[in-house]
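All protein chains but one are shown in place.
The block that comes next holds chain A.
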C-alpha cells in the first residue's frame, strides 16, 4: 500500500513461543514506514488474537532471585562462542531480546533486517523502587549490510509492569 505519507503494510503473523514450540498465537499488524524522514521509526499497530501463556510463577521466581542478590549481576557473551547459555542467565537473554526489539524498531527501514547476535555485556543496576534495571550492550546483526554493531540499551522490568526501555540514569555508584 502506498500513500503520500509512506508505505503501509498489512501483515498476518503467527507468533511461536520460543519456550514452548507447540504454542502459536495469531496476530495482525499494520506497519507504516514514513516517506523521506530516515530518522523516524515506523508506526506499528499490533493486535493479538488469542492469549499469551501466563508466566506468573517463573516471573516471580526470577524477580525474587535477582532482588536477593548481594552483588549486582554482571555477565557477558550470552550466548558464548559455542552457543551455550547458562540456565540462570536464560531470563537475562530473553529480556535482552525485548530490549533489542525496541532498538530494532527504532532503527528499522524497509531495507534493514536486524537480529540480536549476542549480549556482549549486561550489568544490573540496583534501584530504590521496585523495578529491576539491566544495562545492556547488545550486538545487533544487520542482514543487508552484514554489520554487527554494539548498542547500549537500558531495560526496566517488573513482574506486573512488564518490560520498558528507559533513557534513565542509574543511581551513581557509591551513592
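Everything that follows uses one rule, which is that a residue touches a chain if its C-beta (ideal position, glycine included) is under 8 Å from a C-beta of that chain, and two chains touch if they have at least 3 such contacts; residues count from 1.
Here is the rule we go by: contacts and distances are computed from a predicted model.
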Per UniProt, the name of the complex member that is left out, chosen from "Proteasome maturation protein", "Prolactin receptor", "CBPA2 Carboxypeptidase" or "ER membrane protein complex subunit 2": "CBPA2 Carboxypeptidase"
Among A:24, A:64 or A:84, the residue in touch with the chain that has been omitted: A:84
Given A:47, A:68, A:128 or A:146, the one touching the chain that is not displayed: A:146
Chain A residues touching the omitted chain (full complex): 18, 79-84, 115-118, 121, 135, 137, 139, 141, 143-148, 150, 152, 172-173
